[in-house]
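Complex shown without one protein chain; remaining protein chains in place.
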Amino acid sequence: MTDFFGDIAPIRYEGPDSRNEFAFRHYDADAVIAGKTMREHLRFAVAYWHSFAWEGGDPFGGRTFDRPWYPQDTMEAMRVKADAAFEMFRILGAPYFCWHDLDVRPEGASFAESRDRLFEWVDYVQPKMKETGVKCLWGTANMFTHKRFMSGAATNPDPDVFAYAAATVKSCIDATHRLGGENYVLWGGREGYETLLNTDMGRERQHYGRFLQMVVEYAKKIGFAGTILIEPKPQEPSKHQYDYDVGTIYGFLKDFGLEGEVKLNIEQGHAILAGHSFEHELHLARQLGILGSIDMNRNDYQSGWDTDQFPNNVPEVALAYYEILKNGGLGTGGTNFDAKVRRQSIDPEDLILSHVGGMDVCAAGLKAAAAMLKDGELEKALTERYAGWDGEAAKTMLSGDLEQAAARVEAENLDPQPRSGRQERLENLVNRYVG
Amino acid sequence: MTDFFGDIAPIRYEGPDSRNEFAFRHYDADAVIAGKTMREHLRFAVAYWHSFAWEGGDPFGGRTFDRPWYPQDTMEAMRVKADAAFEMFRILGAPYFCWHDLDVRPEGASFAESRDRLFEWVDYVQPKMKETGVKCLWGTANMFTHKRFMSGAATNPDPDVFAYAAATVKSCIDATHRLGGENYVLWGGREGYETLLNTDMGRERQHYGRFLQMVVEYAKKIGFAGTILIEPKPQEPSKHQYDYDVGTIYGFLKDFGLEGEVKLNIEQGHAILAGHSFEHELHLARQLGILGSIDMNRNDYQSGWDTDQFPNNVPEVALAYYEILKNGGLGTGGTNFDAKVRRQSIDPEDLILSHVGGMDVCAAGLKAAAAMLKDGELEKALTERYAGWDGEAAKTMLSGDLEQAAARVEAENLDPQPRSGRQERLENLVNRYVG
Amino acid sequence: MTDFFGDIAPIRYEGPDSRNEFAFRHYDADAVIAGKTMREHLRFAVAYWHSFAWEGGDPFGGRTFDRPWYPQDTMEAMRVKADAAFEMFRILGAPYFCWHDLDVRPEGASFAESRDRLFEWVDYVQPKMKETGVKCLWGTANMFTHKRFMSGAATNPDPDVFAYAAATVKSCIDATHRLGGENYVLWGGREGYETLLNTDMGRERQHYGRFLQMVVEYAKKIGFAGTILIEPKPQEPSKHQYDYDVGTIYGFLKDFGLEGEVKLNIEQGHAILAGHSFEHELHLARQLGILGSIDMNRNDYQSGWDTDQFPNNVPEVALAYYEILKNGGLGTGGTNFDAKVRRQSIDPEDLILSHVGGMDVCAAGLKAAAAMLKDGELEKALTERYAGWDGEAAKTMLSGDLEQAAARVEAENLDPQPRSGRQERLENLVNRYVG
Partner (left out) sequence: MTDFFGDIAPIRYEGPDSRNEFAFRHYDADAVIAGKTMREHLRFAVAYWHSFAWEGGDPFGGRTFDRPWYPQDTMEAMRVKADAAFEMFRILGAPYFCWHDLDVRPEGASFAESRDRLFEWVDYVQPKMKETGVKCLWGTANMFTHKRFMSGAATNPDPDVFAYAAATVKSCIDATHRLGGENYVLWGGREGYETLLNTDMGRERQHYGRFLQMVVEYAKKIGFAGTILIEPKPQEPSKHQYDYDVGTIYGFLKDFGLEGEVKLNIEQGHAILAGHSFEHELHLARQLGILGSIDMNRNDYQSGWDTDQFPNNVPEVALAYYEILKNGGLGTGGTNFDAKVRRQSIDPEDLILSHVGGMDVCAAGLKAAAAMLKDGELEKALTERYAGWDGEAAKTMLSGDLEQAAARVEAENLDPQPRSGRQERLENLVNRYVG
């Protein structure tokens, strides 16, 4: 193995009072809560992308990190990187990882070479996966970094780019399938526009829908049993991204008959960019039956771009897991840290400790959410608030027409009186579990 | 007639060089452009709501206006208000007006009295409409001001409020129908939530969808031939509003089988609040076949709430009308100024001149849009950009599968090269018409 | 006393495990922490404004509350309101309250009558204050609701409004002084503009600065020993407010020689509107020596207006009190809840419980902050990070010139290497106290 992380030992659970920063205070993987172990509930995944491929640059600055696998343009670097990645998975006790093709292998001189390199990486990590027990949560294709995708992948004005994207996704699904991946993700970072002046959204939307259908058909054909996920994000790098948010994607899926085939990978930071709270997006996806997986990384509330920070606010995270528990869990999905250490966090230790902190925040949030659900007071308040709708009169009204409803208003001289929404009391109640 | 507006004479077109602020410099109602008169294209409407019912208050301040129809709680005040409103329509030469029930009559002691008062207003204005030729663009129900609607109308946890809302909408459609209104609008200002903690979005969404179906069914039943419109807005006054934006509403309509029955009334300011440009929302609605009407009032780009200002930026307005012209016009819809003079604009003249300015900005925008469309350079650039998709190979690819596309990539060793998106050149081109 | 709050007994501390929503779980007023009781640290104040004067309206809705002191336009209503207010202070055990003139008495027919009514209220509550021991944290003048102030108070284009504002502030300082108020606050909700087109910021800024000088001079003259505070807010209701944020106000105070005379009352929600975190504004004010008092009410991160909600996120609040503790406390200032229950929270119980929750969140935050400070790990990390600046070489460099610094770079061939900023590790550390 590599000695990149020095002598950092695997992280252990030491309980809430531990002052050891290399220990979990909340994440006790084998502890059972709400009928499952925390490992099973949380299904943590580390992202190759941010932790191993990103070099610490930003729009105004070059790389700050110094890693033994730089420059990342050789297959040997790929191996060194994979060694370090699996060492980190082991140290963290992370059961899953996620990847883009470009994270794990350098671009080749041709499509075929790029694909072959991807499969070479598959061959390289399969023994590591077997040895460590670490599994693939999902794979995905990076169709946003290379300049060929600058005007879109499936929505490119050039049909050859659509073809290239199709070939790319095929190879990535193949690789995911070979790795036993439990999901396949699509993030359309360039499926959108910079200016409407050069864009035909109608046409691009049709291509995008057809592309997604082709992906679903191919996954079925090869027997890939995982879930196909798409990931909402409203903008950045593009001015507008078609997969704007949960509500928008739902209409898109309905249009192409995919609402039963595709679920969503929802990221806290992307929800914020779209003007929503994370729990809103999770709640809506749950109600629409399309909640699939989560990227557990926050955005800064005062910054208008995607900061991809590790979660650190337990009360917020608790509300997210509350929705997930009400969804009956995430199925094949999991909790991926699509988070990056800050550009100034250049030490290998920062990589480890950022994940330790994030995992602990999630574990604390899950515990609070489970307690809220078990106590049932929030649910009880909700049931009582809507109790009127469980009566026969309400059901009759819904199956009737406007005139019947209006007639009743007059016949009974209805004058409905407002009832307190009790928001602050419910907020206080939540604080009983997280405060 | 009232002398509220003093001796302001009807506004006439005097051409671009006029320095008379009581004249149009661009809006020449009978001038033909792109095959129709400007009157027919623009279909201007004045909103009773902001111009006659709003009293100049804001969250931190009381009313600043002083109108002869204050206080607005008697039927006599209703008549004085209507007199002034029609005088303004006449001065402006506005072909249409729009109204909420609460704008035009005070709330009664019972639902029946409220409804009777509404019809009394209908009786009062019908002769005025006949006399002036001013028509009703749309009517709507105010289901957000009264405290009974504080937790929603159709989405209220109390089914009696749903009933009350049903009765209210029925009465407003009836009134609109009697007035020969060309559309009926629903704006769900309280159909949303303040906190998810007391909200079951799944349940509320079902009630909301059923309500809209009932509205559509009733309109058909009574032979109302106008268009049913709903109006996107993401938030304010609520934290989240279900009719978030065009994309979200589309999915909602699909879910309830209403995408062929209901269109959208899109407001510039609401688009901004949702993180979109106005032209984006219009473009998307056009492509989805649900563009119905517009509220032509801008928000301030630096303020995070709904400022409802008159439009004043011709380049922006031109891009909006460009979408509308490409849509073949607005059908039964029109250009409604859901705009209010600023709280400090307390003079009757301000009411007139704000509309004159807004109408002129729209007229200038329309002329620019028509010229852009006639010249065809923007369209030509678009056609060229997507030309590859018109070929047989592209069509074959779309009807094929992922493997076929991938096979072609390898067989032809495809390496698609980026082509300039030419954004700045297109922006320069637009400025040829508006700058 | 009134029976408005029914039989709600004074709220007691019952400890973290209490499930009684009418109890404190964290606020133990007499418990000593970091050398003072929690009462002394937190100095809680209830705002007359939001809790007793606001009626539950919003820009789209009328009042939802039903209080025995409505309508608020008589002196009898003033007394009923005061009775209820003092009952609530007693129930909560709140040591302070805050008020605007318009909260506590109806506007009179003349300035003199308005002032006399204010003093009549002073006479009415003084015995209550004596009896209950509740004190006045600060008073202020509402110079934003009445239409005379629509274009500003001290910055109005009409000098008579400046005079009226001067008279108003004089009367409010007088009243505050008589009540033994510990501070006097100015919030310039209309000191700003709606459009630059009708605004001369230079002139208005001069008037504003002079006005503030006159206020300071008058306070001194009458022997008012309290602190004069101004309150930053960037916008709303105006498009731009001159007291934008801490940094802006600092420059303004310097310009008028007031940086030693005036401090700031900083509100979390206003910080958010200005694009800052609350802790940023507190930190900056602390470093500039102008931190005076706080309004502890949050804004919703997804809403673009001032939502004035009770605090509910302990980790955020902890960072705020950490700055306050490092400031050596708030001096004569305190923790005012300039917060309002939601428009749907119409029950008297909501008023009580919203404050109970807010007080408890602050107490929990304070405890966490005190523990952070006591442990000293955050401070130690900070000291180490800047240790280089404590050396002689650094001091020499600062007192030298550019050439000397440059010469050393070349002489020593300096090539400074980056060191990790350790952000995630510090965030983890904070979570040890709040998570």
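We just call them A, B and C in the order they show up, numbering each chain from 1.
Going forward, a residue touches a chain if its C-beta (ideal position, glycine included) is under 8 Å from a C-beta of that chain, and two chains touch if they have at least 3 such contacts.
Predicted model only: the values in this text are computed from it and were never measured.
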- request: Identify the visible chains that the left-out chain touches across the whole complex.
  value: A, B, C
Touching residue (missing chain; options C:64, C:145, C:235 or C:307): C:235
Message: I'm checking contacts with the chain that's been left out. Which of C:17, C:76 or C:160 qualifies?
response: C:160
Message: Across the whole complex, list the residues on chain B that are touched by the chain not included here.
response: 19, 21, 25-26, 64, 272, 275-277, 301-302, 310, 312-316, 341-342, 344-347, 349-350, 353-354, 356-357, 360-361, 364, 418-425, 427-432, 434-435
- request: Could I get the residues of chain A that touch the absent chain, sorted low to high?
  value: 56, 58-64, 144-147, 149-151, 189-190, 194-195, 235-237, 239-240, 273, 300, 302-306, 342-344, 346
Query: For chain C, which residues lie in contact with the unshown chain of the complex?
result: 110-112, 147-148, 150-151, 156-164, 166-167, 169-171, 194-203, 205, 207, 210, 214-215, 217-218, 221, 234-235, 240, 244-245, 247-248, 250-252, 254-255, 274-277, 279-280, 283-284, 286-287, 319, 378, 381-382, 385-386, 388-389, 391, 393-394, 397-398, 400-403, 405-406, 408-410, 413-419, 421-423, 426-427, 430
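Following the convention adopted for this analysis, only the chains that are shown with their structure count from here on.
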Task: Give me the chains shared as neighbours by chain A and chain C.
output: B
Query: Where the CA atoms of chain B average out and where those of chain C average out, how many Å apart are those spots?
result: 40
Statement: Rounded to the nearest Å, the gap between Cα centres of chain A and chain B is 36
Query: Could you say which residues in chain A touch two or more other chains, in rising order?
result: 275-277, 418-419, 421-423, 427, 430
